[in-house]
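All protein chains but one are shown in place.
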């Protein structure tokens, strides 16, 4: 997949450290300044409404993120993994998906979740400790978050092998669209054996899967250089399928490049690796302290290529939208935030006995006995005086959350 | 590492299926017909004695292999993994090693073991079931056989990181040689996460390790195409270090290419992947039945490029050796075989209580109690009548071996 | 009724499963043309095609990880792990993903994946080819762990495992693969003993011997031998290791008052520990003696020339039976 070098490629522009020896091959369709570029390999023709839609997505997912961080600070969430800075990579790729496509996220894909139509509350449930996810992947063709780094790339590949067996890869017959899978993972994940095995399986099966790597420059405190001495998009060369690096802060480029990779997959051309070159503007999670390992200057340089500002600039300058539109989206964001806050606080704690549910489809007498014994044990507190274990008022932050918050102030990151 | 295409590259010559899309880049210095080729990238200047030495190695390791197969048939060994056809890859790379270099074999590197000076009896011990290896890796800088596919590639990489920390990588100062590591593995192993992680670690550390992949075209019943759709030597491109494909049946090419990769490693230029393009002429192990999955024609085609015949032809034609020398080596081989047979049959079984030894360096009261209890239990048979468990006369095939042999006739492969 | 080896019984069971449900798949190393190193999948690729009987690249994590993805798409993969010692590269996918997906999704998705593992020793093999990792899986909630001990059970249990909506670790006693038995391939699964129910294979009154997989035969031989000394030994084939059929076990031990558990895996922190602890909790007043365990030593599996000392045999089981009467 040839991509022509862009003089205005931001990584070059700000002279940031790329992975050692990185060429400046970076697909970009919208510069940080909001100037529209064109790339013969990735033609993209969007209506004003469509670009407005992307802008709305970007603003709203950022708002969800901001709100969640605040809720964590207030002890309403145990943790949050912020997508700040990665909105374009997630919205661009997320909007490239067709309804029939299946997405396998990592744990930071809140923007993709939004594009797939998952209720943001589901994400808060997970980070609040109410569930481990608990949504039905089939409902929005959006799989559960996977926390163990890299594991989901093999699930995505296997799912794609299922698509092949279902004859759901387009054979070119008129009107046939085909189905594809997209697997999300980070720069750090590329070092896991599982991710490399997923590359092997997908190449071996020519499976309809797109590997979407968000290179946000950091794996917690480790720079991408720790994982590879060549640009990550070149990893696929060792496995015999194409790789492409796209400006991950350019929602148009992410949309176009992901669309073309998905189309190729749906039409039986097999896997593609996309490296979305972006930046984790925030902490790794709410428990992380990036000042320990990275320079403020780096952050400043990346601020200049904010994924939202460039779209706003383009919309206004090109007249595709006016100030009123921008304002209207901001208001919508405010409403969304308020609703999220409320819904989060109102979220009931799971019942104690829910911990015993959904371990097996069939029955397990040993587990059932444990549940019954524990239920009886809990009842024994009802009549007898004495400490009812863990009497957490619904929706109130548990003491443990406080303990953790404090603990994390001293270090103790998760994910 | 550029390698010029060879018109006479055997893989091309016999029009054998290479891994899909394989270019015919194959370093070759001695054609199957025994014609000496020259390659500017891999100059090799050997004396007649040196080539005679290589010939001797090739013949003797093949004899060890033939003998071991026979011993397995007679029930003296439980199993044997034959190196037939891979002698050149192993002798060429093995002789490229300097004494200070460290080798990490898989389970088929009997030829490398020979070059390192390991007593072949040690190998028979393992396949007889007398030990799991039991030699001291430091004695000949030859690590223990590793049976779990791919695991040793990470050990090799870690060992190479140790060399770096010991300052044992040559800094160019006069006379300094430096140390390097070589890791052996097969074509099938390239699919294991561990092998790919070893590539990542070695690139990350620029570690002095050479990855020597013997692509013998088969992983038990699976052809190399099952593991990769591009030539295996190209895998390293995805990780940012050089890869080269060498004629694995050409002892001179294997020697030259491995030497140059080891030199680069010793001098701080980091890892290289070598794909030795060869063929497993025999069964996967003595328990395998290749007729179930591969064509006799393939075998015939590869017979034409036997690794030993071409050296013999070259020696005789070039006058570097005469018929008397060939005969003398054959006699030596016969003697070696006879000695092996005898030594194998004479090998005592390990004592029952040896099973409890060398689990821990320190003491473990629970294990010690188990040993003492079992010792007392065994003694109880001494005085009391009744079946002494497993009364295997030294050196005699155990019934179990027979059971297995029979079992394996019906299928039941190991390794 | 036909006389089949256990290997063949498994092969027939898998064939039946492939016939009964087009979503059933078999995947693993060398399961195709070769039919697996033990020939358990012999002929299946020829009859059901390469897309249902799949030779995979050589990586266990990839096998289980892609099987999970296929299950999410509605397939029912049966993965073959070539030997017990090679399941560990897949351990992360098994305990971190396969076992947890239903819980993670609050029941929205189940993963009907079967992991077949030829396990145990006694075949004179090299390192990593004779291990018994059942306790590691039994300790992992979300998995079902079963072991067959004979051909007829192998035939039905593998079909039941494939039909199970829970992931099943299916342990096959490789040293029994070539033992023959009468198998009724016509019998319907509905009549079969449920997958999680134990079977009493020898009735007795004096002592209960619990075994599974390769050790059932050893336990039965011990029962016969003990019978000649006038001791009536009850032998129970556990079949299901997670969960274990405590109802059957406790009922027997309450009658006999004595119990010996036999497995090849190291005794230390092995499955026998769980069963012994449970029996003691549930049958405390019935026990005439502590539950005794016979198993492997606290060592790695030894070289095959000494494995007969490591593996529980007739004499060691009889020795334990004697000791349990010594209290």
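All chains are identified by letter, namely A, B and C, in their written order; residue positions are counted from 1 within each chain.
Just so it is clear, contacts are C-beta pairs under 8 Å (C-beta built on N, C-alpha and C of every residue); 3 or more make two chains touch, one makes a residue touch a chain.
Predicted model only: the values in this text are computed from it and were never measured.
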item: Contacts of the hidden chain among displayed chains; value: A, B, C
item: Sole residue of B:163, B:244 or B:311 that reaches the chain not shown, by the stated touch rule; value: B:163
item: Contacting the left-out chain in the complete assembly, out of B:300, B:342 or B:357; value: B:357
item: Contact set of chain A toward the excluded chain (per top definition); value: 78-79, 107, 126-132, 147-149, 188-189, 191-194, 219-222, 226-227, 287-288, 292-293, 349-352, 354-356, 359, 364, 366-367, 370-371, 374, 377, 381, 386-387, 389-390, 392, 398, 400-401, 403-404, 406-407, 410-415
item: Chain C residues touching the omitted chain (full complex); value: 85, 88-89, 91-92, 95-96, 99-100, 103-104, 127-128, 135-136, 138-139, 141-142, 242-243, 265-266, 268-274, 276-278, 280-281, 284, 289-293, 297-300, 327
item: Touch list for chain B against the chain that is not drawn; value: 131-138, 143-144, 146, 148, 151, 153-166, 193-194, 197-198, 200-201, 204, 357-362, 364-367
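Assume only the chains that are shown with their structure count from here on.
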item: Whole-Å separation of chain centres (CA-atom averages), chain A against chain B; value: 45
item: Approximate Å spacing (C-alpha centroids) for the pair chain B, chain C; value: 35
item: Separation of mean Cα positions, chain C and chain A [Å, integer]; value: 40
item: Where chain C touches two or more other chains at once, by residue number; value: 56-57, 59, 61-62, 89
item: Two or more partner chains touched - positions in chain A; value: 193-194, 197, 200, 204
